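The following block contains the structure, expressed as structure tokens.
Part of the complex only, each chain left as placed.
Labels run A and B following the written order; every chain starts at residue 1.
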Amino acid sequence: MTIERNARLRAVRSWGDYFHFSVEAPAVGRGARPGQFVMVKVDDCTSPLLRRPLGIHDADAGGIELFFKVAGAGTGILSRKKPGDRLDIIGPLGKGFTVGDGLKGKKAYLVGGGRGIAPLFFLGRALAAAGARPAVFYGGRTAADIPLCDKFEQAGFELHCSTDDGSFGFSGFVTALVENEIIRAKPAIVYACGPDPMMKVLASITAKHAVPAEFSLESIMGCGIGACWGCVHRIKDGTGDGWVKICEEGPVFPGERILWL
Amino acid sequence: MALTAKTVDLSVDLGFLTLKNPVLAASGTFGYGLEFEPYLDLEKLGGFVVKGLYYGPREGNPPPRLVETPSGLINAIGLQGIGVEAFAAKVLPKLRRLRTAVIVNVCGADDDEYAAVVDFLDRQEGIAAYELNISCPNVKTEGLCPALSPRTTFDLVKRIKAASRRPIITKLSPNVTSIVEIAQAAEEAGTDAVALVNTFLAMALDLETRRPKLGNVFGGLSGPAIKPIALRMVYQVASRLKVPVIGMGGIMTGADALEFLVAGAAAVEVGTASFVDPDAAVRIVSEMERWCEAHGVAAVREIVGTVKTA
């Protein structure tokens, strides 16, 4: 958990509304685990006022990578940064995905919808390093929403793509594609990040097929460090359920603990 | 001119409490303090006010709980928290060790609960003062709270002050016609200080769904957007009260904090700024120090209440 006020933007790639940043930030990169996130200050201006949470797309000792979609003012300002510009980021934050030793040799399905693909590259790399056999399911509304297909393929991942409109890969929701594959070959675990409706469907699919699953949740965040109680989601614990802070106890939760509202 | 490292005396004396510097982290924006340990040295703060505590644990409001507005933030957390018993058992032992003022923000669904919280905390060690939160707009319908009327303010402050073994800072609401009148009621009831302002009752709508953007419909506006109104209120109150005023509302920089002192605040609280920069409160202390150095101000308390209007 470092404040890196002077992280140099090394390189920018973009595909329409989607942007990939490579950022020099050794202290953040060194500590990062898959599923964690950073809080990025987009501007010195007080509007937008708050930092924006972005998943860690990849990390090494030199820094981190980010992958984001322009969703509004904050990500819009961010998208106009140029290589050489400085970013002010805090991270790594939150608890990531569980990459257990027990996964060695086993299949793991990684399901990303749209910008939700962001943390799954880093996760896939970690799984492969741990000896698991990751397969990535990457869905979007249309072909333009899944720009990272090449990157995943080049990195040697088993990749299944889908588009809602059938413009690329499987035609239909990525959840249907995943269910087909679960039926064909049941994985040891499913990891997912994407819009709530997608994850809600996936939660019922994994429950139905009794596959353990972990989901990375989203919320508007005030602080990202557990201080404001702004980012809560309904989560079950031992005795009951309550509003749990995503930034601190998440953003990743086991499927069976999440109450979808 | 060669300046030695520590030329400026930053300490301020509230009468009932001496702070090493005038900057407190504000309640609800600083968790229980410990969340910030990775980012700043808690002992460099004048002190901090922990998140508002009811007697028992509290659920808070349904999300969404936050929405950003131009230069502002509306929150409707609804005072989710662990309650005094868990606080005393799990948090206070860690806070007690810190050499800085720990202030507890005291809440209650009714007067009896405020009294019960204070009664319980009075039996714990390591608390410098209570901040009586009579002004949270997020818990009752449309922002109703004791701080909206001089009568309810007076009655509650009087009761709690009589019962408490510790100093009472009464935290006022800005959602009133005359903040001076409410502050005076608190003073007459015996409060040791007043803190202002809490958040402004506000709302935001999602045009596409036509739903309120907050689960609670209404919330409280904080941040730089409110600073000009908060500063006005601090100025109005400080010139009329004998007890010290703790000022807040949109403080982001040392200059903002110094403006509140000039307007008459004896100390300030830093709220939303800690979300933007977890180390904001400590940065503000050092910005104040540097300003005093550069302006030949030997003790920061000299600038309190020095607005020139003639």
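Methods note: contacts are C-beta pairs under 8 Å (C-beta built on N, C-alpha and C of every residue); 3 or more make two chains touch, one makes a residue touch a chain.
Model, not experiment: these values are computed from the prediction.
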Per-kind copy numbers - full assembly in this file: A x2, B x2
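Just so it is clear, only the chains that are shown with their structure count from here on.
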Between subunit B and subunit A, distance of the C-alpha-averaged centres to the nearest whole Å: 36
Subunit A-touching residues of subunit B, taken from the complex the two chains share: 28-31, 35-36, 38-39, 51, 59-60, 62-68, 70-73, 75, 77, 80-81, 223-225, 252, 272, 274-279
Complex contacts: residues of subunit A adjacent to subunit B: 1, 3, 41, 46-51, 90, 219-223, 225-233, 242-243
